[in-house]
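Just below is one structure, and these are the notes that go with it.
All protein chains but one are shown at their positions in the complex.
Each chain gets a letter, A and B, in the order it is written, and its residues are counted from 1.
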Amino acid sequence: MKRVQFGHSPVPYLFVAPQILIILIFFLWPAGQAVYQSFLLEDAFGLSSQFVWFRNFEDVLSSDSWAKSAVFTIVFSFIVAFLSIAISLFLAVRADEIIRGAKSYKTLLMWGYAIAPPVAGLLGSMLFNPLMGDLYILLNSMGFEFNHIQNGNDAAFVVILIAVWKQISVNFIFFLSGLQGIPKSVTEAATLDCKSAERRFWTITFPLLAPTTFFLMVINLTYAFFETFGIIDVSTKGSPGGTTATLVYKVYVDGFLGADMGSSAAQSVILMFMVSILTIFQFRFIERKVHY
Amino acid sequence: MFRKTLMAAAALLAMAHSAHAQTEITWWHAMDGALGGVVDQIAEDFNASQSEYKVIAINKGGYEDTMTAGIAAFRAKNQPHIIQIFDAGAATIINAKGAVFPVEDLLNKHGVGFDINDYIPGVRYFYADSDDKMIGMPFNSSTPLLYFNKDAFAKAGITAAPKTWQEFEAIAPKLKEAGYEGFAHSHGPWIFFENFMSRHNLQMATANNGYDSTDAKLLYNNDELKAHWQKMKEWKDAGYHGYYGRAWGANQDAFLQQKVAMWIGSSGSFGGLRQSAQFDFGTSTLPYWEGVGEAPKSTFIGGGSLFAFAGHKDEEYAGVAKFFEFLTKPETQFYWHKETGYVPITNAAYELAKKEGYYKESPDAEIGIQQLSEEGGDWTKGYRLGFYVQIREVIYREIDRMMNGEATIDQAFDTIESEGNDLLVRFHDTYK
Partner (left out) sequence: MYQSKLRIITNHLILILGSAFMIAPVWIALASSTHTREYLFQNGLQMWFGGHFLENYGAILFDPAATKGRVTALEMLFNSMVLGLGFAIGKVVISMMAAYAIVYFRFKLAVPLFWVIFATLLLPLEVRIVPSYEVVSSLGLLNTYTGLILPLIASATGTFFFRQFYRSVPDELLEAARLDGAGPLRFFVDILVPLSVTMIAAIFIIMFVVGWNQYLWPLLMTTDDQLYTIVIGIKQVYNSLYEGGQIPQFPKAFALTIMATIPPVLVVVIFQRMFIKGLVETEK
């Protein structure tokens, strides 16, 4: 908190009021509704309901398909986070060294931030369309027996590729800024000390970027958890065999397409727990970083 | 001040306007692409035919999207007057007591009159309750059909489409020789689960296929159906069956691009295929296994039906009744049938199509309704199973796994049975 603040006055209440009002109406009310619903068995149209304690949670947690989806979500999220961070870090390091044309490369690599996830999903699914997709044809002509329609791993590859593609820009922007924030004197001293670019990177640059990397890890995990919904919904729709359905996608499929309100609400609540852990983790880290 | 006056004036004007305006009837449907155009045309024709009511047809995406939107809207007390619900979702809306105004009651109350025997036998009871009262108006009713590429057949020296799977096994090698995979299929759960049971007159679920009670169990885990899927897998491995995944369109595209010689899809695809196929094709009935069950029996209908949501005003229901009357008129049905390939749902419409000589000029268009008019059995009336949307998801998933060899036929069917029955138990507990 600031050392210097205004004293008591009604002004702060007026200033937070709009935000709090919107949160009360459009967040707390529906969120409370979701928690309440997770204890109910209710017909789709809301005409009858019974209170069943933890029945919905039991049904969700004991189902194979939920467990599979949870495993996929975690593996998927870490792969997406790792790959998109690694690729953009690599590109950012190279872009940082460039003198001529640096600006153009920066533009060419960062515009993807503006692409909507469903748009990325659409582009990806077109490129992998078995009848006309260039990438599908290319992979198969190279001798891979690539078939994401039937093979779960291949389908996961497609979703991961699209998700990584969409996320490179953001990471790139952060890394490049991070690199450019390293004082020139440090880099110059490093160049004198150590001729190998690779060793220089691992011993000096990377440790300096560690906070950024860690921060991006959290951001990317959150992205892979939630924002990939649009990608999955227009590319694989969770197929084949539910192998590419993330937990958020499953909430949508079971609850909204399947009209099972209780199960969907219970899944939401479980997800809320998982995200709160991630968020608190992120928040504590940010707080610490701000303090020094 | 001036602005306020202006707004008040505008509000007054709007009120005055609405006093004379027509009663608006909203209709949410799942028909897009070419089908959506036909739906819009029908709504327009109805609006032009009278001046009291105005039907506004809105496409809400696919079947699932439409149902989701309808549910959300109903919960929010903002439901449309008419909603199109697909076959698998019927149990959800029919079992929710008080969600709909049964179409039979609606038509009787508003003086349109109703006789269930006006409807062709195949569609009569599919959306009825256990007392045979019709709840939803069977609107777009389709049935699985086999489409075959005549050029491919000529190349392979085949003269007729296979009536049975035994016949198919005989011609498949010839098609392969000619450079085609034998057939592809769309919507496996509908065609090779539900309709397989109907075609062979096998019971699909306990409690009278679910009509008598929500306390039902799936009966898919049987030798006849498993033997069929064993064959499907063998055919796929031998190159007689092309499997392009669960997406409807991908399998249909394989037929359009002449990778497969036959495609098993919906009679509702006929109109669209006729526009887009670059080759001559014919249609035939859904093949069956000679000697299995009591084949051939009639198939189930698929597609969707129209439900009138509860909670509207009487004068609006009068409009809904008027519109349903218009929809079931022989002329409307014939137009719908001709443009889309969905079957005409009333006897009178079928007669009209015959009288107009439609089947003389395009005999293929009659196959669907003939198949639905084949002899019925105990288990050809339909089914009423809860959370069937999710059960279909399970089936889709297990088909994928059978086809890519991740699961054996036995494993897949065990999973379908256990997961499917878990869902049915949940549904029973929710709606009892």
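The rule is short, and it goes like this: a contact is a pair of C-beta atoms (placed from the backbone, for glycine too) under 8 Å apart; a residue touches a chain by one contact, two chains touch by 3 or more.
Note that the structure is a prediction, hence the values are computed from the model and not measured.
Colleague: Just one of B:69, B:85 or B:202 touches the chain that is missing; which is it?
Modeller: Final answer for the missing-chain contact: B:69.
Colleague: Of the residues A:155, A:234 or A:253, which one touches the chain left out of the display?
Modeller: Selected residue, touching the omitted chain: A:234.
Colleague: So which bits of chain A touch the chain we can't see?
Modeller: On the chain A side, contact with the omitted chain comes from 1-9, 11-13, 15-16, 18-20, 22-23, 25-31, 33-34, 37, 87, 90-91, 94-95, 97-98, 101, 105-119, 122-124, 126-127, 131-134, 137, 165, 168-170, 173-174, 177, 187-188, 191, 197, 212, 215, 219, 226, 229-230, 233-234, 248, 251-252, 255-256, 261, 264, 267-268, 271-272, 275-276, 279, 283, 286, 289-290.
Colleague: List every residue of chain B that touches the chain not included in the displayed model.
Modeller: So the residues of chain B touching the missing chain come out as 28, 32-37, 58-62, 65, 68-69, 72-73, 75-78, 80, 247-250, 252-253, 256-257, 265, 268-276.
Following the convention adopted for this analysis, only the chains that are shown with their structure count from here on.
Colleague: Could you please state the distance in Å, as a whole number, between where the Cα atoms of chain A are centred and where those of chain B are centred?
Modeller: Taking the mean C-alpha position of each chain, the two centres sit 37 Å apart.
Colleague: Which residues of chain A touch chain B in the complex?
Modeller: 41-48, 52, 59, 63-65, 129-131, 147, 149-152, 237, 239-242, 253-254, 256-260, 262-263
Colleague: Help me check something: in the complex, which residues belonging to chain B touch chain A?
Modeller: 64, 67-68, 71-72, 74-75, 89, 92-93, 95-99, 243-247, 250, 253-254, 257, 259, 387, 389-390, 393-394, 396-398, 400-401, 403-404, 406, 419, 422, 426, 429-431
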